[in-house]
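Here's the structure we're looking at; comments come further down.
Heads up, one of the protein chains got dropped from this complex, but the rest are sitting where they should.
Let's look at chain A:
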Amino acid sequence: VAKTSLTSPPWPEVKLPDPVEEAKHHAEVVQKVNEMIATGQYGRLFAVVHFASKQYKITSEDLIMMDNVLQAECGDRIRMEKVLLVGADDFTLIGRPLLGRDLVRVEATVIEKTVSWEKINMRFRKKRNYQRKKIITNPQTVLRINSIEIFPCLS
């Protein structure tokens, strides 16, 4: 039968690779990455951490500021557990949505607890003699990320 414009669908045909070969390839990659982690062949690690309802991209020796109070004294060590992504130069581990607790360990220390600069909230309506001025100071906490460690327990 002659080929017309409607013999094949207008969208490009999509072919997925063979599942058996894919599974083998995946297992190889996982084993390689495990070896690399076990031997310690990565340089500087970066992680994406969900902390205080915000996401931060952190490395070691990093300073982070959160715009609220933390129930921990200055100098306390904290372990951050909600890690979304960990990466190095050659590999990245993407969590769906979080990575396991036995895979990554992020340690941080509380450095200072201050109050933000004086932000001024003003409401004004013209010709109505209406103005309200409010000075807002949010409490802030500064943390220093001590270290990010990964352990070779991929599967």
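Please note the rule applied: a contact is a pair of C-beta atoms (placed from the backbone, for glycine too) under 8 Å apart; a residue touches a chain by one contact, two chains touch by 3 or more; residues count from 1.
Here, contacts and distances are computed from a predicted model.
A single chain of the complex does not appear, and UniProt lists its protein name as "Large ribosomal subunit protein bL20m", one of "N-alpha-acetyltransferase 20", "Large ribosomal subunit protein bL20m", "Phosphatidylinositol glycan anchor biosynthesis, class U" or "Aspartate aminotransferase". For the options A:Ala23, A:Ala38 or A:Ile94, the residue in contact with the chain missing from this view is A:Ile94. Checked against the hidden chain, the listed residues A:Val1, A:Val20 or A:Val115 yield one contact partner: A:Val1. Contact with the omitted chain, checked across A:Val33, A:Leu70 or A:Leu84, is made by A:Leu84. Take chain A: the residues that touch the chain left off the picture are 1, 11, 14, 16, 46, 48, 55, 57, 84-85, 87, 89, 92, 94-97, 119-124, 131, 133.
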